[in-house]
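Every protein chain except one is present and positioned as in the full complex.
Labels A and B are assigned to the chains in the order they are written; within every chain, residues are numbered from 1.
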Amino acid sequence: MGRYVIRRLLQVIPVLLGATLLIFFVVFALPGDPIASLSGDKRTPPHIAAELTARYHLDDPFLVQYGHYLAGLLRGDFGETFSGVRVSEIVAGRFQISLNLALTALVMEAVIGVGLGFYAALRRGRAQDTLVLAATLLLISVPTLVTGFVLQLLLGVELRRSTGIDFFPISGAFDGWRSYLLPGFVLAGTSIAYLTRLTRTTLAEVLRADYVRTAVAKGLPRRRIVGRHALRNALVPVVTYLGADLGTLMGSAVITETIFNLPGLGQELFRSIYERQQPVVVGIVTLLVLVYVLANLVVDLLYAVLDPRIRYE
Amino acid sequence: MSSAAPAKGAPPNTRRARHARSSRPPGRGARTARPAGLWRDAWHDLRRRPLFAVSAVLIAVILVMAAAPGLFTSVDPYDAAGCVLGEARGGPSAAHWFGTDNQGCDTYARTVYGARNSVLVGLSTTVLTALAGGLLGLVAGFRGGWLDAVLSRVTEVFFAIPSVLGALLILSVFRTGTVWTVTLALAVLAWPMTFRIMRASVITARGQDYVVAARGLGASAGRLMFRHILPNAIAPLIVVSTINLGVFIAAEAGLSFLGLGVQSPDITWGLMIADARARFHEAAGPLLFPAGLLSVTVLAFIMLGDAVRDALDPKLR
Partner (left out) sequence: MTGITGGTPSVLPAWEGGAAPRREPLLAVEDLHVEFATRQGVVQAVNGVDYALEAGQTLAVLGESGSGKSVTAQAIMGILDTPPARVTRGRILFRGTDLLGLSEENRARVRGRRIAMIFQDALSALNPVFTVGWQIGEMFRVHQGASRREAERRAVELMDRVRIPGAARRLHDYPHQFSGGMRQRIMIAMAVALEPELLIADEPTTALDVTVQAQIMELLAEIQRESGMGMILITHDLGVVADAADRIAVMYGGRIVEHALVHDAYRAPAHPYTRGLLDSIPRVDRKGRELHAITGQPPNLLDLPPGCSFAPRCPYRQGDCAVEAPPLHRIGPTRGSACHYWREVLDGSHG
């Protein structure tokens, strides 16, 4: 187990280095002089420009700049914007919103996806199974862009108009956890469908496994066979998928955030790209890469807990 | 165990029959008989699937719409003269089937003309990723060693970058967004997926007896890769590429919606949705019609992918 953890930790390092380098490279290639754009239409005074250039190592070669950035990251320092605001300050509140959104989506995904997958697997080949499969096909196919607006109109606007109650607030993050219900579902849509399919196939496969037949031969009640023997095995890939999905959900929330006016990381990144705030852009993407990598790390460790065959490798 | 009994009863006859058929052209013909049989079986199976028929018809219509939008509407939406501001946000009528948008332009004509850019991005990105990821995956899976190790690490790095944000970042490097910059941005982020699928499937095929046999007979590396391994390893790539085509079309709409994809005055579904957004709660039509066609298009490709997968992989049924 110890060796497994260490090996897995070591594998994280090149991925982090590579991803940050790649991001840095793309951002570095962004056209335009960031300092010139600071003062809008006016020219930045030369002495200020010189000072900024020195502070951000803008004259250094690309790799040296990257080195400075990495050194900062290791100290937990995400750097400053060109106007002197700490990136970590800008990002912190945004991160919270994105995390809330992603976690809401993850919970919905887990509950609906696993539930539907279970339901379908136990009724494999029957009408309900086909119906669930058709629903997943629809969920996978209809883009977030479309589900977002359609659900906003139906469940947000029309429902409020007809009942007078605002079940699903549809704009901003002002209504506490309820603000995240509808956007969370929209964000989770595709994942729900994939998880449903994954749960269904995995469970159906597990139910055909020899050890389930053994459990039947042991004379166990059906509830115990499905709920203990099959479930425990089927959960391994399902939990793996769920864990890895947290990073993906956070990273793919831009469109949902835009539709529902949630000021999360995606929106901030979007704004920073327009305003050429390279330090913020790099900071946000690095943060999301970190979340993705850490989520996957946790999943792999969880995997070892769930499947003893890995643990003792 | 219980299913093993019936399975054993059936095959002998069919297996013998197939051997008889394939052994007629001796030598090389016999060796290629396996993939050919697989494809023929898959095609036979595919034709009888309702999912396939529905998606094929839909895709045909969408492709024609992309190639010759003039067949569907006499209105040219690129001609601003057709838009009457006074008729903005009109509901569906005889003159404007889908109503009019915020500028008073005909939503139906714009929706029809929007198909081209979406299909272009979808097709070109799919071809690009299938070629790049597929070839790299083929070589990496076949050679193994350091090349495989390096390429695999590189794909891990790409997987760690959130794809929508990554695409936004790449697009921001270009001053204006076009079909081709969107294609490039999507392909740069999507090739690792095709790479991984191809690599895994090549590694499986590489160990098969007929490949080992061909290698033993002294077949060259190129011949082994393209004649023996590729035909047997390409099925998963085809399935994923078909599904990806739909995914790319959705991604293009998303990027254009966010404003970094294809730019106005070009017409795309994503842009139409972005334009209609401001007045969406008063006039849903200009947003829902392109959104609907977008969904149907994505659905068609994903359905096709599902059907092809089921036909190629009978185990999953």
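Keep this in mind: contacts are C-beta pairs under 8 Å (C-beta built on N, C-alpha and C of every residue); 3 or more make two chains touch, one makes a residue touch a chain.
Not measured: the values here are computed from a predicted model.
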Per the whole complex, from A:23, A:132, A:170 or A:215 the residue touching the absent chain is A:215
One chain is left out of this view; which of A:3, A:161 or A:309 touches it in the full complex?
A:309
The one residue from A:81, A:104, A:191 or A:233 touching the chain left out of view is A:233
Positions on subunit A contacted by the hidden chain, ascending:
208-211, 213-221, 224, 229, 232-233, 236, 306-309, 312
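The definition used in the following text is that only the chains that are shown with their structure count from here on.
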Contacting residues of subunit B [partner subunit A, same complex]
1, 153-154, 156-158, 160-166, 168-170, 172-173, 175, 246, 250, 253-254, 257-258, 260, 270, 273, 277, 280-281, 284, 287-288, 291-292, 294-295, 298-299, 302-303, 306, 316
Could you list, by residue number, the parts of subunit A that touch subunit B in their complex?
14-16, 18-19, 22-23, 26-27, 29-31, 137-138, 140-146, 149-150, 153, 157, 201, 210, 213, 247-248, 250-252, 254-255, 258, 266, 269-270, 273, 281, 284-285, 288-289, 292-293
